[in-house]
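Below: one structure, written as structure tokens.
Left out: one protein chain. Kept in place: all the others.
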């Protein structure tokens, strides 16, 4: 059932908040008072609750079912973390309070930084990036700053075709040029070709490991050595760190920088698109260039926030107004402490186990792109749909009717009609079996020529298939009230 | 989509709670250790969240839509109250802590008691009853105790046919006999007949006001006087107090006892069937017999809890192990303070306004049982369905398909195929209009002979019509695991 | 008013639509002398103001989490996972009505069915209902039910029954012709208690009500009592005030109890200064139509799909009126949800571990306190609570411990308010939330307070 927009169901005269009357007084607004009606509407509190409750019921979330989204790591979001983030001592403190009134907060940042550095075996960390893409920016800026410090003008960044779109976008954002890195038939970086591409203009490579085909770059140490020897740096996209946490430390692989997606690996909720958090670990070589602010031990005991760059340090700058996503730090730290060293290793193991289990389960019905052992996610392509009249999109939308969120589609670009599946470690065997069963059933239906159920999918969702093309052609980005009758009559 | 039972989807080997290992130690259980497997199942935390989230989505609540349930007062449940009830100073205190460590809690009870007494203009209040029916019991026991104190043996309690079932059940619970009170054609107590029924054996009358037909007993003061003159007491069922709060004080009408349903009038949530809370106000005459415990001023300042009956007071006893529904008290007090004197009067006015507005809106399509002005709820009967082949049940279930919870059906018993409608004050005009529109549409459909849509209703609910008769015939009240194959094969 | 959707204009227009010019016209049937009386209460307040005022009151209390804490006596402080509180706050559960319309109440009904199964499993009974108000009122209902079944009037209350529970039974039966016998407490001698119970059972006896672990923490041999009761065709009503104990102890149903009632607060529900709590009620299949309270049962919908409904409502007041088995109507739905969510998280392995952890800590504390001069531990058996006989008045010592920032337990004199011979008895409870530090603090401060 449709739920009207707040502008349709609300009224400019209604408010759901009781406030003291400001009364009459002499203002100090210098003649800039807002005089015109704004056009906002309000709802009473009962109707606000009802509006958003009804909207929420049109959403799918981890709480309602499995999310097989490759490279997105949608795992269980513990409620403990929500509770902790709301403690007044965390939620109700101001970023510019005197340092001695926020020692607990600084300790959270410091402790989380310590966990993340130890889990990666890296020298330093920048905590302030607001999301994964911001962390990438942080890492690449640190690389630019380091090159500048060395007095070098290197401008080329090598990125594989299978990389997340943020990688090339970020590189360009820092003034680099992007060149595509060749891959082999088996879905990994072509080491020989890479070495051939290295040269005095190469500033860095950006790799994801496990890569976005779900494969571990097994030559990664050789790659790192080659890049370093050529004078470049190694940026690792941390989106897939869930496969490694507690089990493999990227610092042991030779990387120079890697961002975390705390909202993926550390279960701070995705929230329908944020907030994320992108702390970025840095190697010894890059550490001096980390942006402000950071937390350090104060001389007289306790912790202090280092936020000024005036005293000649080499920090490359400041990435955001304050100190990063504190609300995500508390959640991530609670997550890490809950698992501990032993539990985190199990996270990686179960994530990889689950993906392999699903891969094996689907091999009969679908076509796997690469033969190699997958890590935490597995890539299928649309060869099994060839000649059925069903495409990846239809297949994915039909999965909605089976009660599941679709897998990642058409990414990475290296596979035809890619379907990238990542179950995560918080799914039970029963839930994996149900997923495999549903996928298999769909694959059989496609092969049996039941195209209608794919063309018309989803049939059992809150809405039928939406026309995204038409929406983009003439975008309507805000509500406009219908024209008054008089005007309409003209 | 069906959600399996926890016994079907869980496992005896799984737990979603991490606990310290108790280790080996010498127990002191005297040989009563549990040795056999219990047969409970567990789920991991992710799957617990998912199970209950999916179940919740099969429910209708005030948060999802209007609840036109007559005599049940389903109104908006403010989240502020939930937040307050969870403050550790309220939620994490023990009922038997020393009094000086719970002064704030005693103050909550004392302040709420004061509000409720003032809103009713009554002398005293028993706070401990756990729900409305418990409050009725409290009031009727106070009456028995008062009669006993007077040395009288009166045993008859007069109850109108339209009363809530709890009324006669409670009276019998206290050792009274119930006689039915006559009513007039216009839906109210027949005062003349009442007077004729009064006599030396009449202990009390139990009335609801407004009554369950939604009408105010306009002769109530005369009734009270007559009952008192005859030596009886007047119990008023407080279920419909929402029509009066802040506007009419029952004490001004001559009553001797009345329970509150805090989960109705004061918006503490109904919770799918509790917890409720039933504080019961008492007149001067009944006040000495109120049960323990109660809060009183301590001699040296502060408050104390009076919980012992040993020093010769006339308290009729103790109704529950501790002091009542503290968790509901904090919510109710927050509700009352939020509205205040002015807001509570508006509650009553808007509740009555909304019922009258709906009544007027439905008069065209449906048949109103009584002509008199309704208060906060309005009674329709099934005359408008006569000859259509549709009954009240079918009509009500069809309302589900229109997105609404059904009204109260077949109650009160005085109307044929009763439909008792109470919108409450937290519904907007828009929401009332939508309800009237849906009801009118259904009435027209019934009259147009579209019986199928009623017989098969609900069609768009999580389940189709359930067979309650078959369920009661051979009740299955717990899950039994399917017999193992071997056994089944025998 | 933030909860009231109408604007003044809405009200004016709606009144106009009704053909009246003032809202008081809608109250025409109310006697004029009773309309619009001035009430001496403050006007409405903003959310912020209410929150501040209530928070100030909350801050006047010493919450259990802020100090070493050892209170029990029928209310226990366990750790409730954050998941539980999330689940019960979901509006579809929180703001639902009693599930009389099963097609749009399957959420509530299914969890009640699951709850009943868990409760029956825990209590060791064949069936269980969908909850009562609390353990004490469930006990009183059980006594009335036993009378309906046996058609006998004599009910025997064990000396180890929680004092307040006995008071509630006494109150409910005060105006009936039930004959209730209250046995003497035996704080140090559970065998004497058992024997006294058995000695009271005769051909007039409807039921014996026995708590185990009892008020003093002792475990009783229910099997022996059940046999004695059944020999006289009387019923055994077993009472459990700490439901976590059933993770470690053979359940009363398996020991022969005919009705088992329990306080379920320990799982999923906070202390809340005594309420809302959760009465658990289980019995034999054959008594199901005499059982009070709501029950959910399995049903099929028109398409044959499994669902759940409230059933056996012919026992209930809304159908049967004065012939109902009980006047109970609203029960503890949301508390039952908290309970079943917590128990689903624990599962069998978790509950067993939790119970043994509680017991181990109690054993640890017993060992610590036994060494404190002026303290005598009265228990040989116990689960997570036991009784101390102190050299001085227990209430006085508890007050002295408050000065030392310790909530040291519950004086028995608060439970047995009519007796003068229990003043030196102190109940001390331990759960998984108590740390070794807390215990050592109690031992130290108790030593000093008694010195």
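As written, the chains take the letters A, B and C, and residue 1 is the first residue of each chain.
Following the convention adopted for this analysis, a residue touches a chain if its C-beta (ideal position, glycine included) is under 8 Å from a C-beta of that chain, and two chains touch if they have at least 3 such contacts.
Note that the coordinates shown come from a computational prediction; the quantities given were computed from them, not determined experimentally.
> Thinking of the complex as a whole, which visible chains are touched by the chain that is not shown?
Output: missing chain touches A, B, C.
> Of the residues listed, A:123, A:298 or A:400, which one is in contact with the missing chain?
Selected residue, touching the omitted chain: A:400.
> In the whole complex, what residues of subunit C lie against the chain that is missing from view?
Against the missing chain, subunit C presents residues 2, 46-48, 51, 79, 81-82, 86, 89-91, 345, 432-433.
> Determine and list the subunit B residues touching the chain excluded from the picture.
The missing chain touches subunit B at positions 11, 13-20, 43-47, 49, 53, 78-80, 82-83.
The working rule: only the chains that are shown with their structure count from here on.
> Whole-Å distance, subunit A centre to subunit C centre, using C-alpha means?
46
> Using Cα averages as centroids, what's the distance between subunit A and subunit B in whole Å?
47
> Compute the distance, rounded to whole Å, between the mean C-alpha positions of subunit B and subunit C.
Roughly 19 Å separates the two chain centres.
> Mark out which residues of subunit A touch at least two other chains, giving numbers and ranges.
18, 44-47, 49, 53, 78-79
> Can you list the subunit C residues in contact with two or more other chains?
1-5, 44-45, 47, 81, 83, 85-86, 91-92
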